[in-house]
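Note that one protein chain is taken out, while the other chains of the complex remain in position.
Residue numbering begins at 1 within each chain, and the chains themselves are lettered A, B and C in the order written.
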Amino acid sequence: MPVSEAQQQEIEQLRDGTAKTLRATVPALEKMLYQPLPVLDQGFVRVIDYMGDDAAVVQAARVSYGRGTRKVSEDRGLLRYLMRHRHTTPFEMCEIKFHVKLPVFVARQWIRHRTASVNEYSARYSILNREFYIPAPDQLSAQSKDNRQGRGNVLRGDEAARVLSILREDAARNYADYQEMLNEDDEGNVLDPDRQGLARELARMNLPLSIYTEWYWKCDLHNLLHFLSLRADPHAQYEIRVYADAMMEALRAWVPLTAEAFEDYRLGSTHLSKGGLEVVKRMLAGEAVTAKDSGLSAREWRELMDVLGKS
Amino acid sequence: MPVSEAQQQEIEQLRDGTAKTLRATVPALEKMLYQPLPVLDQGFVRVIDYMGDDAAVVQAARVSYGRGTRKVSEDRGLLRYLMRHRHTTPFEMCEIKFHVKLPVFVARQWIRHRTASVNEYSARYSILNREFYIPAPDQLSAQSKDNRQGRGNVLRGDEAARVLSILREDAARNYADYQEMLNEDDEGNVLDPDRQGLARELARMNLPLSIYTEWYWKCDLHNLLHFLSLRADPHAQYEIRVYADAMMEALRAWVPLTAEAFEDYRLGSTHLSKGGLEVVKRMLAGEAVTAKDSGLSAREWRELMDVLGKS
Amino acid sequence: MPVSEAQQQEIEQLRDGTAKTLRATVPALEKMLYQPLPVLDQGFVRVIDYMGDDAAVVQAARVSYGRGTRKVSEDRGLLRYLMRHRHTTPFEMCEIKFHVKLPVFVARQWIRHRTASVNEYSARYSILNREFYIPAPDQLSAQSKDNRQGRGNVLRGDEAARVLSILREDAARNYADYQEMLNEDDEGNVLDPDRQGLARELARMNLPLSIYTEWYWKCDLHNLLHFLSLRADPHAQYEIRVYADAMMEALRAWVPLTAEAFEDYRLGSTHLSKGGLEVVKRMLAGEAVTAKDSGLSAREWRELMDVLGKS
Partner (left out) sequence: MPVSEAQQQEIEQLRDGTAKTLRATVPALEKMLYQPLPVLDQGFVRVIDYMGDDAAVVQAARVSYGRGTRKVSEDRGLLRYLMRHRHTTPFEMCEIKFHVKLPVFVARQWIRHRTASVNEYSARYSILNREFYIPAPDQLSAQSKDNRQGRGNVLRGDEAARVLSILREDAARNYADYQEMLNEDDEGNVLDPDRQGLARELARMNLPLSIYTEWYWKCDLHNLLHFLSLRADPHAQYEIRVYADAMMEALRAWVPLTAEAFEDYRLGSTHLSKGGLEVVKRMLAGEAVTAKDSGLSAREWRELMDVLGKS
C-alpha cells in the first residue's frame, strides 16, 4: 500500500484547512492537492504546492501590472506562440512541488535533472522501510534484441516465475540482513543487547536498488516540461514513464492551455534535420527519393521514414 | 511617480479577487501582495506571488506527509539549526516572485544572480518610458579615497548642483533624440511622415544607464537569502541595497522565523579564518597578540581587529 | 581600433609561450588562441583557453579509460547520433573561454544565458574607455513594419545622416560629462582641484548603452551550442549575431565533427508540430491540403508553408 493509514490521516487534515488568498488559484489542481496518485506497486506522486497558472505565464511575458490576461483566446494564442518558438523564460514563472515515493533505481535517473530542488529521506539518519518494487507480470520484459537500451517480449512461464521469486527473495533476505546488522527489529527494538549495531550509513549499502525512497521535488513549469518531454517519451524506461504520466495529469489540471500547447508542439512533434527537410521538399515536389540519393545515412533515412509513416 | 493611475487600478483589481485555497498561506504577506513598495525616486518592488512558508521548509527537511510542523518552538529550533549549519536545500522549497522597476545600471548588477528566473520589458519590442534615476542630494557622493569601489563624502554646493543638472539634461536630451530617431512622440504619433524611423532595437542604444526598466523576477528562498546577504550588505552599492532592504521587509512578513535566523546567523555574522581563530584563542587565553606575531597579513589583521571592535 | 598596441603586445607574448601537455590538444584552435577576431566597429572575440575536443565527447559518452575514440568514422557517427537525439550531457564535457569586447546593450542580451561564467570589467572600480558602437551605414535600419521585434529597410540620405550624428554627438557629450563629473581627464589627471569628483559607481549612469564593455565568458560546449542556436539565428539582433558568427568560426576550428553535426541537425533544422506533421503526411499522400482544412491556425499554417518553401 503506497500510503499508511496514519499518513492518509495527515493528508486529510491538510485537505480540511482552507484559507483565503489573493494569489492566482487553480480549482482543478486544488482538488488534487496532497492526494497521492498511485504509481507502480507501492509508489505515488502527490502535488504539495503550486504557484501561478496559465495567466501567470502571460503576465510575465507581458511584464504587466495586472493579471496580464485579455481574452482567453488571445492568451491561448500567446501561450501557443511562446511554446512553438521556444520562448521558454515565461514558463519559468510558475512553480510546482511534488512529494514522490519511488524505487532507488528510478530516483537515480530522475536526479539527473539538475534544475529542480530536492529533499530526500535520509538513510544515513533514518531506517528505510521494507518496501521494494516488484514488477507486474506484464512488465517482466526480456532484453530487446535490436535496442541495447530497451525491452523486448514479455517473459513467460517458468522464466517469469523464477525472476519474480529471485527479486522477492533477495529483497527479503537483504532487508532481514540490514536489520540484523542494524541490530533492530521492525518496531525499533534492539535484537541482541550484546551487539552495538552497524551505523545506518553503512548498513544501507546492503539494500537492493529496488527499495523505495521518498523525496520532495520542486521545479518550475519550463523545467517540468523538459522533464516530461524526456520522461513521458516512449524511449524512457517504463518505471519512470509512469511517474511522468501521473505528473501529466497534474499538468493538465494546473495549466490546461500550456498542457495543450505542450502536447501539440513538443510531445507529438518531430525534428527535421537540414537534410531531412530537403528530402521532404523533394518528395513534395513529386520526386521519388531513395535512401541512396537522399544524402542521409542509412540510420537517419530509417528514422525519417519512420517519422513520415513510410516504413 | 513609480506607478501610474491606470496601473494602480489594475493592482487594486487584483487585490479584490479573493479565492479559497488549501495551500500554505501567509496572511502577513497577503497584505503586501501586489502593492508597490517604493524604492529610489521612481522605482518599486512588488510581491506578485509566493509559495510556501516557514513550515514548508520544515516539511521538506522532514520529508513528511502532513504539514511537518510540531510545536512552534521545535520548528524554530530546526530552522535555526538548518541556517546555522548551512543545510540549504530545504530553503529551496519556498518560492517568491517580484515585479521590480529599477534603473538599468542596477539591473546589470542584479542580473549577475543566475539562479533566478527573469522576464524583462523588451526595448527591442517596445519603447521605454521617459523615466531616469536622479540621485537624492544626500546620495551624491564623491569617490572614496581608500576604497576604489566605494563612496566618500557627499558633494556640496556648486559641484552637487552641476552633477544634478548634467544628469538631468543629458537624460532629457538623449531621450528626445531617442524619440527623434524613432520618429515618434509621447503618444506614439509619427513626428515626420517623410522619415521611416530607426528600429527600436537600435535607437535604444542612445539611452543612458540611468533609465528605468522593469522585470518579473522569481527565485527560491535559499537563493533569495544569498542575494540579500550580498545586496543588503554595507559593501553593496546604495542603489541596489535599497531594493534589498525592501525585499527584507517582504521576507520578514513571509517567513518570520527564517528571517530571524538569517539575520542572526548570516547578516550579522562573521567569518574567522584558521589564522584569525588562532588569534582569538590566544587573546582569550590572555596573550597580548600583535599584528606582527599574529601570523596574519597586515590587511587581514586590520579586518580582524575591525570585526572584534578593537580598531 | 579594437585592441591597443600595448594590448597587442601582451597577446603576442602569450603566443610565444609554448608548453608541453598530455591533454587533448587541437592545433587548428591553437592557431587562433588569444588573437582577437574583430566584430562590429570596435569589438572582438578572443579564445583564451579550451578543454577537450571532439574525442572528449566520445570518451565521456563511453565512460572510457583511454581516449575513447575508435575509427574517425565511428566517432563521427556517434557524435551525429548524440546530436540528432539530443543526448546533450557528453557535450558538456568540453569547455571554452572567451574574452569579448561588446556594447553594453549587446551584453544585456548575452548575459541572459545563465549557464556561463562571467567576469566583467567593473565600472564601479574603474573608468570606462571612450568607445561607442556606431552602426555601419548598411546596418542603420528602419523599424520593421510587420515584426515588432525586427528591422526593415535601411535608412537613407538625411535620415541616416541625422541618426549617425545624434549617436556620435550624444555619446561624445555624455562621455565628456562623465569625465567632468569624475573630475578626471583622459590621462587620469584631476580637472579641477576644488572639486571632489563624483563616485565612479554613480557617474557611469550617464553613459549610453552603446558604450563598449569587456568580459571573460566561459561555458561548456553544450551550452555554447544552445547560445549559438539562438544567437546565430536570423531572428537574433544583428549586433549579437555577428559575435555568434565569430564564435562559430572558433567552434569549427575546435570541434569540427560536432560543428558539422550542429549545422546539420540544429542550425538548419526545423521543428514540425503534431499538426504540422499530419499536414506533411497528407500532402505526401497526394492530398491538396488547404489552410482551412489543415487544422492549424492561420499563423502556424503560414509558418509551415514557409518552412516547406511553399509560400
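The rule is simple: a residue touches a chain if its C-beta (ideal position, glycine included) is under 8 Å from a C-beta of that chain, and two chains touch if they have at least 3 such contacts.
Keep in mind that this is a model prediction, so the values were computed, not measured.
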Among A:Q42, A:S210 or A:S273, residue touching the chain not depicted: A:S210
Positions on subunit A where the hidden chain makes contact: 103-105, 107-108, 111-112, 114-115, 118, 122, 124-126, 133, 135, 139-144, 148-153, 155, 159, 162-163, 166-167, 170-171, 173-174, 177, 180-182, 195-202, 204-210, 237
Subunit B, residues in touch with the chain not shown (by the definition above): 77, 80-81, 84, 89, 112, 263-265, 267-277, 280-281, 283-284, 297, 299-300, 303, 307-310
Residue ranges of subunit C at the interface with the undisplayed chain: 3, 7, 10-11, 13-15, 17-25, 30, 33-34, 48-52, 56, 59-61, 63-67, 89-90, 92-93, 95, 97, 99, 117-121, 214-216, 218, 220
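Keep in mind that, in the parts below, only the chains that are shown with their structure count from here on.
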Far-end chain from subunit B, centres as C-alpha averages: A
Centroid spacing, where centroids are CA-atom means, of subunit A and subunit B in whole angstrom: 35
Whole-Å separation of chain centres (CA-atom averages), subunit B against subunit C: 29
Of all residues in subunit B, the ones touching two or more other chains: 118
